[in-house]
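Omission of a single protein chain aside, the complex is shown with its protein chains in their original locations.
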Amino acid sequence: MTALLQILFDALSLGSLYALGALGIALIFGVMRLVNFAHGDYIAFCVFALLWPSIDAAAIVFAGNLPTIILIPLILAIGAGLSVLSEILVFRRFRNANPATMMIASFALGYVLKNFLLMLFSSRPKSIDLWSNLSQQVEIAGARIPLLQVITITITIVILIALTAFLKRTRFGLEMRAAAENFTMARMLGVKANRVIMLAFAISGMLAAAIGLILATQSGTVDIQMGMSVMLVAFIATVIGGLGSLPGAVIAGFLIGGASVLMQVILPLEARPFRDAFVYGAVIACLIWRPQGLLAPKSAKQRV
Amino acid sequence: MTLLSVDNITVRYGRLTALRGVSLKIEDGETIFVTGPNGAGKSTLLKAIAGVVPAAEGAIVLGGQVITGASPESTARLGFSMVPEGRHVFGGLTIEENLMLGAGMRKDRARVGEDLKQVYDVFPMLRERKDKPAGVLSGGQQQMLVIGRALMTAPRLIAIDEPSLGLAPKVIDQVYETLLKLRDSRGLTLLIVEQSSTRAMMTGGRMILLRSGQVVLEGDARTLARGDTLKKAYFGYGEH
Partner (left out) sequence: MAQRSSLLARTISTLIILILILVAIAVVTKLLGSRPFERTVVEMFIRVMLVVGIYIFVGNSGVISFGHMGFMCIGAYAAAWFTIPAVMKQVSLPGLPNFLINTQLPIFLSAFLAGLLAALFALIVGRILMRLSGIAASIATFAMLAVINVVYSNWDSVTGGTGSIVGIPFYTGIWTALGGAILVVIIAYLYQISRSGLALRAGRDEATAAAASGVNIVRERLIAFVISAFVIGVAGALYGHFLGVVNPDAFYLGVTFITLSMLVVGGMNSLSGAVMGVIVISGIIQLLRWLEKGVDLGGTTLAIPNGLQEITIGLVMIVILMFRPSGLTRNREITWRFKGATKPSE
């Protein structure tokens, strides 16, 4: 029972990261049909924003020392700002381009961001002490669960509720949902394209920042590769969930997180190193089973 | 007063010219039909006015303001409400959300509630299902919804592309009856695209016939219907 609870928390906290990542990618895809490969680099950028630029092995913590109440909004704002900036400077010019071109442009942008960070910070991973008191364990129904997992899951749930409320209850949310379904029609009803797209980028950037903060706290390191693995899984989750469907993206994120943790447990010892192969195999099976995704929005247009 | 004037516009899709030098003027309160065979450029004309496709040449003026090259949202904000072919309801949004989306750009917030009530009075079926996703509506009901949604933008001009497409004749009658009632009670200007000219003759009003991207005939729908000039122009065998 306690072991089961531990597995559940492992699955939920890993799934949380994937769900947040998938949400960030799905939001942009919904309004722009852009698969944004730079998303992982936004995550890394937000983590590095905690430090002062230096190529020394030891990290010079700068923003990371600010009080939590300032630090969190600051990093979220950096994520949002970076994301919006990339929309204005780059993606805006690709609105009418075909999806492959947009995808490669986003990859090129991510490449630029990554190498910019490498130039300032070098490629060595650095350790950082961010809210390390959260690494203690708490006891829930007899199982010892890392406090950080509980917090990760809680934060994710709060973000999901807030985002749902925003989308369902506000004017902006209504416009975003409409734009995701049929952008041209929404514009013909007076919905301002630039505003909706920039808002989607801003939220997506904040989600990237949130992932960055969670990853940095979990691992205690700052590493250029940080966003990459989350982004790849998130990207897959977005497609499995049904491109453009936000609930689909979240569900698929949790499913992949759950599948990874579950396979770690049930696979025989000698097969465990190959766990990800089984996970990706399941992804292929899922795609064959439902190519349009688990929750395909009615208006989904496959254009890649 | 001229509400909309389209002056000599040309629209190209790559190497294909969809409209060549089309001009038309719409007076305030007028009903105008644009008809013509498949591929004549009818939908392109509406899209060009709405700002969805760019005009390569020519000018479009709406209510005294030049809107050539303007974005769809700014054209909509000037009072041009477009109901494109195929209706395009937001299937995932509720019926009321669909309606309210159209009201988002209005400055006269106070009147929005009243308009919503009016739309519901005209289409009681929409009120009954206002919290249902719009995707569940039938074709005719969706047509009602998009007309209601267009009304919610407080437009000066509603442009409708093929309102009868895919609807049963009885439903088409209903749609037109409502449209004309609304036109009279609200002083609306209507720009209606239909492939057949029958409806224009029944309804009356001015008619423009497009063929191969050009205006080939223009005049009062009923007058044109009397002779066989119309048929000739439609099929393009003028001299014989």
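Per-chain numbering from 1; labels A and B assigned in written order.
Please note the rule applied: a contact is a pair of C-beta atoms (placed from the backbone, for glycine too) under 8 Å apart; a residue touches a chain by one contact, two chains touch by 3 or more.
Please read all numbers here as calculations on a predicted model, not as lab measurements.
Every shown chain that the unseen chain touches in the whole complex is listed here: A.
One of A:A58, A:L269 or A:I284 touches the chain omitted from the figure, and that residue is A:I284. Summary of contacts with the chain left out: across A:N98, A:S132 or A:N194, the touching residue is A:N98.
Of the options A:L5, A:V112 or A:V265, the residue whose C-beta touches the omitted chain is A:V112. Looking at A:L5, A:V90 or A:L134, the residue that reaches the missing chain in the full complex is A:V90. Residues touching the missing chain, restricted to chain A, are 35, 37, 90, 93-94, 96-101, 103-105, 107-109, 111-112, 115-116, 118-119, 228, 232, 235-236, 239-240, 243, 273-277, 280-281, 283-284, 287-288, 291-293, 302-304 (touch as defined at the top).
As a working rule, only the chains that are shown with their structure count from here on.
Mean C-alpha position of chain A lies 42 Å from that of chain B.
Of all the residues in chain B, the ones that touch chain A in their complex are 50, 52, 71-73, 75-77, 81-82, 84, 88, 90-93, 97, 100-102, 104-105, 135, 149, 153. Chain A meets chain B in the complex at residues 171, 174-175, 177-178, 181-182, 184-193, 297-299.
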